[in-house]
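With one protein chain removed, the remaining protein chains of the complex are shown where they sit.
The block that comes next holds chain A.
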């Protein structure tokens, strides 16, 4: 009656072994490590790089306890944090700017466990310390930026076709072109509509002129916004890489938000500074005809605008942009070979190099301004006189005050521009000591609660209570193993959920044990009582757990942040507890009592 077929015992045995194996890495703790990953996410890490890392460490005679490829990065383990820091410097110097070298902690579990893909749970920021940012992309600005681009493109198109217009202006997201005659307007409308298929055009007749208004079509508008978000994520990834953070998280959230998580970051001011900067670079010609006196007063000549110069004073620059930061493929800080001033060396892409060559050839003897535009304010970093045609796409900018500034500018240029400004809408920082404290306290609360429940169950239900307690412990193993396998992020609310599910998981066993007692009271034989107890309780267990599961799923679906972390563990905990409380505890009962056909008494 109370016997399982062999396959059931085997199945339970296998799940127990698997659960134990995957729980194991969590007990080994962590060792200091250095993580090497490429700055550009498009690049991949290979065994050649692995060899270079090993060779560098060998020549520096730094002992490592293992170098391995993990995903798109290389991790080298070290015995102490001293060696770790030395190794970081050696590797950063040896590998150069193309790689990010970051301090990290990796699991100390033996290699054979790692090859089974048995990794410890990933700890959330509230448990390991670090910064979480939620950034919102300013979509209105992204659309306006697109409109500005179309404004310039219209000008080029209409001039190219020699269609006369009186003015091109931008009103919000729309570009408005004004014409003197209807024929000109209609000709322009035909031409532009053929070229710019993403735009919708509307014509309007006024008393003093004829208007053509262009607007992005809704689907194109959506595309512009998606593109802006994607470019911003890429840019953020580059900037974060420059910070040298191990295992950063950069993810899209919703239609216009980006989550950035930087584990272990201490200097939040620096991180915020790098992330929040909205610098773009533009190269424009200086307006040589401008009256210096008027420029000082802030009066810009037609087609030009006044910007502050870092060299002091103000200069007038033409509105037409020669090049933007998009054309920059690389930028590195350095020193000017003749003046020994801090400088930034820039490489341009093919199109940029061609434009730059043309412009420098046509404008020898004139000045060219390099503008850094941050938070909508343009500043001329430098405005050198063009001495000769510059080909090959290699440009050097001087004018930085310090080497640090040159390095910051280079970083910004290299990381690329944001397609639209972003704003931090949420920031959560957890200090490292608080993270450690959270782990310790959460862990202790789980242990003490668990021990108290076990003590009560064993005293109250004796052998069956012992079985229930073992089932509960196994439930804990299952839950941690599952969380480790899924590499779910464990947060403080998640730890609370582990405690809560352990408390609630005992409910199934209480239901079963009470049922068995009741059957015994009603005069059933022990074997029949056990059988009926498990059978009758099952319906109730299913009903009560499924209702809780519904709550858990809704929490996961609608929740965010801590609520979600809680919900994941709650849902998994319900599933594991149904298995462990019913099947595993039954297996123990069957093994103990099932073979005695004339069982006189059970300990419950």
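One rule holds in what follows: a residue touches a chain if its C-beta (ideal position, glycine included) is under 8 Å from a C-beta of that chain, and two chains touch if they have at least 3 such contacts; residues count from 1.
Criterion: contacts and distances are computed from a predicted model.
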Record-based protein name (UniProt) of the chain missing from this complex, from "Nitrogenase molybdenum-iron protein beta chain", "Na(+)/H(+) antiporter subunit C", "Polar amino acid transport system permease protein" or "Protein-export membrane protein SecF": "Protein-export membrane protein SecF"
Thinking of the whole complex, not just what is shown, which of A:453, A:530, A:572 or A:588 touches the missing chain? A:453
From the list A:152, A:213, A:540 or A:592, pick the residue that touches the absent chain. A:540
In the complete assembly, which of A:175, A:511 or A:582 touches the absent chain? A:511
Which parts of chain A face the unshown chain closely enough to count as touching? 126, 134, 136, 268-269, 272, 276, 423-431, 433-434, 437-438, 441-442, 444-446, 448-450, 452-453, 456-457, 459-462, 492-493, 496-497, 499-500, 502-504, 506-507, 510-511, 514, 517-518, 520, 535-536, 538-540, 543-555, 557-563, 566-567, 570, 604
